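With one protein chain withheld, the remaining protein chains of the complex are depicted in position.
A, B, C, D, E, F and G are the chain letters, set down in written order, and residue numbers restart from 1 in every chain.
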Amino acid sequence: MKKEIIISGFGGQGGLAIGKNLAEAGMAEGLNVTWAPSYGPEMRGGTANCSVVLSDKPVGSPVFAHPTELIALNEPSLAKFEAGVLPGGIVFVNSDVVTDKVQRPDLTAYYVPCSQIAEEVGNSKVSNMVMLGAYVAATGILKPETIEKMIEEMFAGPKAKFIPLNIEAFRRGMACVQ
Amino acid sequence: MKKEIIISGFGGQGGLAIGKNLAEAGMAEGLNVTWAPSYGPEMRGGTANCSVVLSDKPVGSPVFAHPTELIALNEPSLAKFEAGVLPGGIVFVNSDVVTDKVQRPDLTAYYVPCSQIAEEVGNSKVSNMVMLGAYVAATGILKPETIEKMIEEMFAGPKAKFIPLNIEAFRRGMACVQ
Amino acid sequence: MAIVYQKSAGLTDAELHYCPGCHHGIIHKLVAESLVELGLLDDAIGVCPVGCSVFAYNYFTCDMQEAAHGRAPAVATGIKRTHPNQAVFTYQGDGDLASIGAAEIVHAAMRGEKFTTIFVNNAIYGMTGGQMAPTTLIGQRATTCQSGRTVEQAGMPIRMAEMLSTLDGCVYAERVCVTDIANINKAKRAIKKAFEKQMNREGFTFIEVLSTCPTNWGMTPLKANQWLKENMAAYYPLGVIKDSSVEVK
Amino acid sequence: MAIVYQKSAGLTDAELHYCPGCHHGIIHKLVAESLVELGLLDDAIGVCPVGCSVFAYNYFTCDMQEAAHGRAPAVATGIKRTHPNQAVFTYQGDGDLASIGAAEIVHAAMRGEKFTTIFVNNAIYGMTGGQMAPTTLIGQRATTCQSGRTVEQAGMPIRMAEMLSTLDGCVYAERVCVTDIANINKAKRAIKKAFEKQMNREGFTFIEVLSTCPTNWGMTPLKANQWLKENMAAYYPLGVIKDSSVEVK
Amino acid sequence: MAKELWKGNEAIAEAAIRAGCDCFFGYPITPQSEVPEYMSVHLPEHGGVFVQAESEVAAINMVYGAAGAGMRAMTSSSSPGISLKQEGITYIAGAELPAVIVNCMRGGPGLGTIQPGQGDYFQATRGGGNGDYRTVVLSPSNVQETVDFMQEAFDIADQYRNPVMVVCDGLIGQMMEPIEWREIPKRNLPPKDWAANGRKGRDHHNVINSLYMDPEVCDAHNRHLDEKYAEIAKNEVRWEEVQCEDAEIVITAYGTPARIALTALDALRADGIKAGLFRPITLWPFPEKALHELAAKEHVKAFLDVEMSSSGQMIDDVRLAVEGQKPISYLGHAGGVMPTVEEMIESAKKALKEVQ
Amino acid sequence: MAKELWKGNEAIAEAAIRAGCDCFFGYPITPQSEVPEYMSVHLPEHGGVFVQAESEVAAINMVYGAAGAGMRAMTSSSSPGISLKQEGITYIAGAELPAVIVNCMRGGPGLGTIQPGQGDYFQATRGGGNGDYRTVVLSPSNVQETVDFMQEAFDIADQYRNPVMVVCDGLIGQMMEPIEWREIPKRNLPPKDWAANGRKGRDHHNVINSLYMDPEVCDAHNRHLDEKYAEIAKNEVRWEEVQCEDAEIVITAYGTPARIALTALDALRADGIKAGLFRPITLWPFPEKALHELAAKEHVKAFLDVEMSSSGQMIDDVRLAVEGQKPISYLGHAGGVMPTVEEMIESAKKALKEVQ
Amino acid sequence: MSAKVTFNSDRCKGCELCTTVCPKHIVIIDRETINRKGYHPATVSDMEQCIGCASCAKICPDSIITVEKF
Partner (left out) sequence: MSAKVTFNSDRCKGCELCTTVCPKHIVIIDRETINRKGYHPATVSDMEQCIGCASCAKICPDSIITVEKF
């Protein structure tokens, strides 16, 4: 079992954080995980992406040309990475930002209105949790409980008030693809 | 035929110049020659020396541990290099400065009162020419005419007035060992 | 219909890679316009630094050389000494010029090298992601002084224009900024004057431009503009620091 | 019979390798005496440069480190930051400090590193045989400016004490010489004061000592002494350049 | 021990702190800037000293000073910055000071690219500075190893009074991976009675120095260094062999290419090709003997050296070790392009075909 | 042509001027300071530019600027100074600029000694800077060759747009020897239409640069460099073989040890021992093929590598070329002590005895 | 209308600097539009009022503004 995921968007959209959450959760479930960011000089408007591997075997290459899943948070990301997705792979699109559609017929596409849902839930900052929910639900690679536990740990102590919000966002994201 | 000469004295005593003169003259006679100075940080009172090779074959090493001749312009030089002179070699001592004598019985020693002769000739600056004369006379490796021609070239033009003085010093040096 | 203003012929058509509102872009065009207006463009050789303006060679239409980090003054010396009649300029950031390249700028100034330095002081290492620069203000946060720069740890920020002005070879040093039109106009006058003095072979000319880094300051461009005026200009006084013709206190 | 004066306990018994009359030897002993008199010898760590004083570690009886050419301020920073309560000093020549090491000294001063620099300015590269230094006077001959230094080729000589004094981290800068007893006494007072300020954690302290190089100046020691007083002291004014307690103009 | 997710560069910094690093002197450069950033916050919390130096040259000389005064001192940088440190490193080696230098390599030459590279192998293993000297070079190929190697690096440095480099490429510096904070057995280290940190009553003054004016003394010093290097080579050489027992094609690789090779190995084995990996962990001392012996094995038919370098640098060491016993082919890219699993598979197959 | 007696360093400077050197940027250091000193007087007489730089770092970057603007630019230094130039050299290689760098080597590591050494072989031939690049390295072993090689150095630099190093040791720099000012055939060199020296109506602006942010582009640039290096290796490799036709023991040496070996050769032959000398003249490209073929000859029984280095650096290249065909032994000293004729004779005899 | 201001809107980064220097306060950010770079571009709200002073153009770091006058 091995998932190779690319998460890509504008710098500041939170793609790197989604990747970290996936890696953290994978680690919590005892998987071998890696997270590798693209990095470069400060160029706003550019695309920032990261590569995440979740695997039951030791991870060889932390970077790869052909992801099993793509999470595209903006249009340039979809344009850049769609072609490389492994046949039969899944593409998650932040449909609030991206109006383009996935072109390849051999891919499963989920259009997740992350920001909209986040605002519905009450805080635009939780849109990443929505996408995470969608990913977890669609791939089944991670247990929802793991993510929820992770959320609880992330917001331990004084920030505990954010837990329900995040869990709600996560669940709404899961619901999107079910 | 190969001569390997070490000329050594205080910095400023002109030992390096004697070496250069030997090399120039050797070159003029079609020999293969090299001149190699010792070098180091400025330390007055230290000893400066150079190594000269005159040879009818291409010169391999320009430096050597066992000179065929040693020209010692001060006491530390004699002390330092006498032991290394090739058995049967020659040691030229500037007897105006060095009161020590050559210890090894297998060496020929010439004690040349260079400064004294130079002053007799009329200029303390030509003491090097005295030593050169001694060397040429004792070794026979270079023709006296070569040196005299070299002196003429060295003092060509406005400095021509120094020619007789230098030639005189050179000849007096030759006379010392005859 | 006459064109009152358009992109300078001294700039290529390439899109600038700078962050929104970053002053590098404004400073670029003032340099480009100055070269064009003085008729130097076809003659000029520019030297870019390592810093956010590392790609400046993509933007200026004159010949350009990319220097190693901090070494633009040495590179420019190599160029100008062998091309004494041509206009040579360096474009350097504060990390590049005031930190790693401190020896090179001091010595170019001491020797009175006849090129013009455009020193873009944004009080931070922009390109590498916001580390402390020698010009970072006391209390200002950076990724290598996350609770703000302290005197104890890093000393007081360095005023390069003032320091270089102690050197006779530096004949002209002015500090400007580009936060508004009045200052932009002043900055351009200063840059042109520097090039004129260079072409007159007067000596080393130095224009320090206070500049924003909205991204690493963590501010909007407008907020950054404001912060510059209130904080940077207070510590780094604007104006002529040295002019060998008119001695200014 | 009481000893009025003898070789300082701060100096080893090794013979100094300096040329006859070279001031390095005098400056060494002033530093050694100061350390002894302030009770710092057993605590002190000195840093030697690359230059004629490269072997200073053979002469001082305190612990010593030999730095790479020009990097003594960086080496001293590494020592002092990790040993904040001990006395740390660097001893640097003008090639070492003002040329190759310009960035390091500027930044040590900017950061206000709490060590003392003894800067021996003899207007020449002594050790390597008399090349031009940044402090070589206009008209002075050196092996790399054999007809004398010119402004056009090498700029005006750099006044390090004045330049470093523009930096807030430099709390004390004085220029002295050791040509005669009055000046030797002044020099020693300055050196002691610098160490005291260091131990008070005031900041970076800098003593520039004008010094002779009879060998490479091609003069007798006495002639060199004279030349220093007449020429060097004229361009490099003696006295306190900066004292953070008493602000001097 | 619970696993924690750490970014390579931050793990390096934290591991150094845990290894007792007293002081860090550095200068920003991508892709290693997280090391000084982390140090600036956390080293002082542990009583350590952080200074952002004015340059890489200054940083390495600060390391020299602090190390000479007996501290566990460290710097880190990336390729062009490491080039600037060469004089300082040869001084540290010449003066026999312990120090740890991290090179988070990017592609070259010159300014090159900020993406991962391995073009500094020669510089690290042969010494880019002047004179005859060696730095011990540890090469982790995952984040756990970067963590494990930091204490080793400080210990080896102290034990032999020699600079130790930890070289990783930008990818290892930037990526996150789960790690454990394992207890690494501490070595029995000699006292630093040579340190120039103030006499404090000592009957002699200590001197830190790399100058040996007298040729004979300098030569003797070099011989002493040589003996030390021979001892290090004997004691400290490390490598890993993966599925080499029956391998017909052996991939030689370190750092990121080595971990990519693990994936290629699986694929090749799945294809019925007996592939193995020989991974030097100490690049100097290079595991020459082990590789020579492996090359002598009947079942080994060919080697494939894989590096993030245009035409290979470690390949020289591989050739020196293999000594013509078996053919060696090369796969590599410089400048941020990483060799892919697919390329490795293809090259391995080609290399095998050529010997058949 | 009359012979003239010249000091190595001054001959280097004069030869550079005659080769059309436009500008020299340098910093004093023993034992090469006569180069800048000579240049400061004589280069301006020929309309050239001399600047005493504030440091070796500045000097090499001045070379970069002048070379980038189309000039024949040069610098010289000695070992620690060359270490400081490493970043600059890799930039010059990366930006493909022609430049000539002289290293008048002294003993190391660190400050070491100012006496002659050869411990910078690795630095010169492998690149002490970051990334994959090569400098052409010419190694004269007498003053005549230093003179002959200067024009070649500038020409090779211009032809391939690559830095060229001339490495000699302090002895060759300091000694005097008779030389002739021979006419070296000039190469047909490409125009420097890439130079950033002002557009002057050109329809595009020229850029001098070693930055290739995009990994693919950087990789392609590296491949381009590699092809260039392959071409240089094909065209420019030089070596000398002395009495190798029947040699049983072959001494490999360059620079001063090579000329000392000539004396040893005579002595060995006089003793009835068939000794030869294989002298690489280009250290990079190393005459690998020629040496490999020589090693294959029946009559060659063993090699003796001799260097002014503690345990040898060129010996790696010798081993890479010989590839285990014949045993190689080593004789060397670092730090100013030169291998003597006597040592060479003894070592050669020992090496031969060991194979018998 | 005595003057015309043209924006190369695709390249606008929405930094708002131009909006701070117009003497007529007619340079505004068009919050309704997102350009291909993802920014809200600047525009002129009322070209009639423009006096062609070129201030907006002078400050634009990306040099995307052209000003013409009759």
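Here is the rule we use: a contact is a pair of C-beta atoms (placed from the backbone, for glycine too) under 8 Å apart; a residue touches a chain by one contact, two chains touch by 3 or more.
Quick caveat: nothing in here was measured; it's all calculated off a predicted structure.
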item	value
Option from D:Asn85, D:Ser147 or D:Thr220 whose C-beta touches the chain left out	D:Thr220
Residue among D:Leu11, D:Cys48 or D:Ala74 touching the omitted chain	D:Leu11
Identified contact with the non-displayed chain, of B:Asn21, B:Ser51, B:Asn74 or B:Asn94	B:Asn74
Touch list for subunit D against the chain that is not drawn	1-8, 11, 15-16, 18-26, 29, 178, 180-181, 184, 214, 220-222, 225
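Keep this in mind: only the chains that are shown with their structure count from here on.
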item	value
Pair with more cross-chain C-beta pairs in contact, given B-F and D-E	D-E
Distance between the centres, which are taken as Cα means, of subunit D and subunit B, whole angstrom	42
Centroid distance [mean C-alpha coordinates] between subunit G and subunit C, Å	26
Mean-CA-position distance for subunit G and subunit D (Å)	59
Multi-partner residues of subunit D (at least 2 other chains)	54, 66, 68, 99-100, 102-103, 106-107, 111, 127, 129, 134, 154
Numbers and ranges of subunit E residues touching at least 2 other chains	30, 51, 54-55, 57, 80, 87, 91, 95, 110-111, 114, 209-211, 213
